[in-house]
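In this view, the complex is presented without one of its protein chains, the others remaining in place.
After this line comes chain A, so read on.
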Amino acid sequence: MAALTPEGPVAPLTPPAVASGPVGGAGRPRRIRVWRGAILAIAAIYFLVPLIASFTFTVKAPEQDFSLDAYGQIFSAEGFGRSLLLSVGLGVATIAVVLLLTLPAMLAVRLSIPKLKPVLEILCTLPLVVPPITFVAGITTVLRLGPDYLASTPFYQTIFAIQDENFPIVLVLAYVILALPFVYRSLDAGLGAIDVRTLVEAARNLGASWPHLIFRVIVPNLRSSLASASFLTLALVLGEFTIASLLNFQTFPVWIYTISGSQAQVSVAVSVFSLLITWLLLLVLSSAGARQRSGS
């Protein structure tokens, strides 16, 4: 997670700046093409070598050269389905909460109190600089001390009322905070690309109520940045280990870690498998973004 820079993950969703025109054999474009190939090759080696190594490790078997046994075992392994579902469910809930929280806040700040924009930006970026271990230590402390001081407050009573052993709300809340920087960045870029004020005023002038204008005007024009915010959040939740592990919840990454002690091959197979799922999601979301761009 620490390796994700705010701009980095957004990049795949923006259209590649294709500069190569139909220039017939001029010296410079060819040199650029060679360099481009070289850099691509280096990057590919960097990413592919560990992947291929993992894959060869998973298909090795004592008797034969090639076996997909480890992948078959994934689905029958104890706890696989439950932990994957839990992680995906947490991801979806986190996306819903974080978007419901940030989009209206960012709209309000942009439209009526632009002076607060730097404050909001700092607040939303802060989770990036707080190490997860500090964060989880803080959460544990609050959870331990909370009931003593806050038990009578409506906030805490709500938390008590909605808590559920199979679906840890506290993780959703923690992930919402972790996802804030990425969601803020994507939405800020999306909002910066459209003239929000004019669109809002035009829609108001035509009689649109606030909900109508948010769902029919703002959201459709933010589709690709909402998609990228959702994707980043989902990727983050599917890969988050520290907090879930320290709070003793069996999410997907925690489950991978747990079985890696007993079944090394299966755990690596699961990692490769989850990488594939993540890539698929990325493809789906970026093609949705591309479709929108060509459509409007």
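Criterion: a residue touches a chain if its C-beta (ideal position, glycine included) is under 8 Å from a C-beta of that chain, and two chains touch if they have at least 3 such contacts; residues count from 1.
Criterion: contacts and distances are computed from a predicted model.
Of "Sterol-binding protein", "ABC-type quaternary amine transporter", "ECF subfamily RNA polymerase sigma-24 subunit" or "Outer membrane lipoprotein-sorting protein", only "ABC-type quaternary amine transporter" is the UniProt protein name of the chain excluded from the display. For the chain left out of this panel, the touching residue among A:R33, A:K117 or A:H212 is A:H212.
Considering the full assembly, A:A202 is the residue among A:I32, A:A202 or A:L276 that touches the omitted chain.
Only one of A:V136, A:I194, A:I214 or A:L247 touches the chain withheld from this view, namely A:I194. Seen across the whole complex, the unshown chain contacts chain A at 194-195, 198-199, 201-209, 212, 217, 220-221, 223, 295-296.
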